[in-house]
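Note that one protein chain of the assembly has been removed; the remaining protein chains are unaltered in position.
Presenting chain A:
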């Protein structure tokens, strides 16, 4: 049987009076490649941030976020963890979150901070081996010539690829990528998706990718989790995410429509991934 990598239970998040996530629950097993989809503002980024403890769930309620064998947060309280534990999860931000005034190479090298001896991390003394790794990661995203350039002089797509190289550098077991191809041209987008696919298939890393491009989700992921207005709307094999469902997901149509099968063959809206 396969191990659970992520387990989310009864997760709700309200910003002010605005409920952004409502009673979300799902599990992701080791080695899965999952697309997280949903319209803009449906809460995808917020959900992803909960998975690494950047955002805390509502205090009231029995929420629990579990990842890589430890609780990240329970009932809206973060559970602290060692550096060694935390660096097992890599995160690619929708806004890249690079340190603009540092060089591209340094921005990639920091992906290693959690794994370095503390004194070297504090002094920023990266070893020759780490530099070589960083250059290699940059090469994988096609940016090795820009290693010396300041990060804030890059184009959006280049920044996005630096953020991806940083996550690669981290060598994490679980990679959470928040719209990693949003500002890339089709060819770079494909390259990035191929990289994510490869580390999933060859290295057995679990990958969760937020995507706006359903075509990519269909092509690259086995499973889809869809959010709509902060609620779990669909969770199941991507093959069964039919055009009709997608239309209902993205159009301003009422949820109820889906519960009225036009022909008897339509599946229930929620499909658990095919396990127990």
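Just so it is clear, a contact is a pair of C-beta atoms (placed from the backbone, for glycine too) under 8 Å apart; a residue touches a chain by one contact, two chains touch by 3 or more; residues count from 1.
In this section, contacts and distances are computed from a predicted model.
**Student:** Refer to UniProt and select, among "FeS cluster assembly protein SufD", "N-acetyl-D-glucosamine ABC transport system", "2-oxoisovalerate dehydrogenase" or "Phosphonate ABC transporter, permease protein PhnE", the name of the complex member that is left out.
**Tutor:** "Phosphonate ABC transporter, permease protein PhnE"
**Student:** Touching the left-out chain: which of A:34, A:98 or A:184?
**Tutor:** A:98
**Student:** Who touches the missing chain here, A:121, A:135 or A:246?
**Tutor:** A:121
**Student:** Could you tell which one of A:54, A:79 or A:182 touches the chain left off the display?
**Tutor:** In the full complex, the listed residue that touches the missing chain is A:54.
**Student:** On chain A, where is the contact patch with the chain that was removed from view?
**Tutor:** Here the touching residues of chain A are 52, 54, 83-91, 93, 95-102, 106, 110-115, 118, 121-122, 124, 163, 166, 170.
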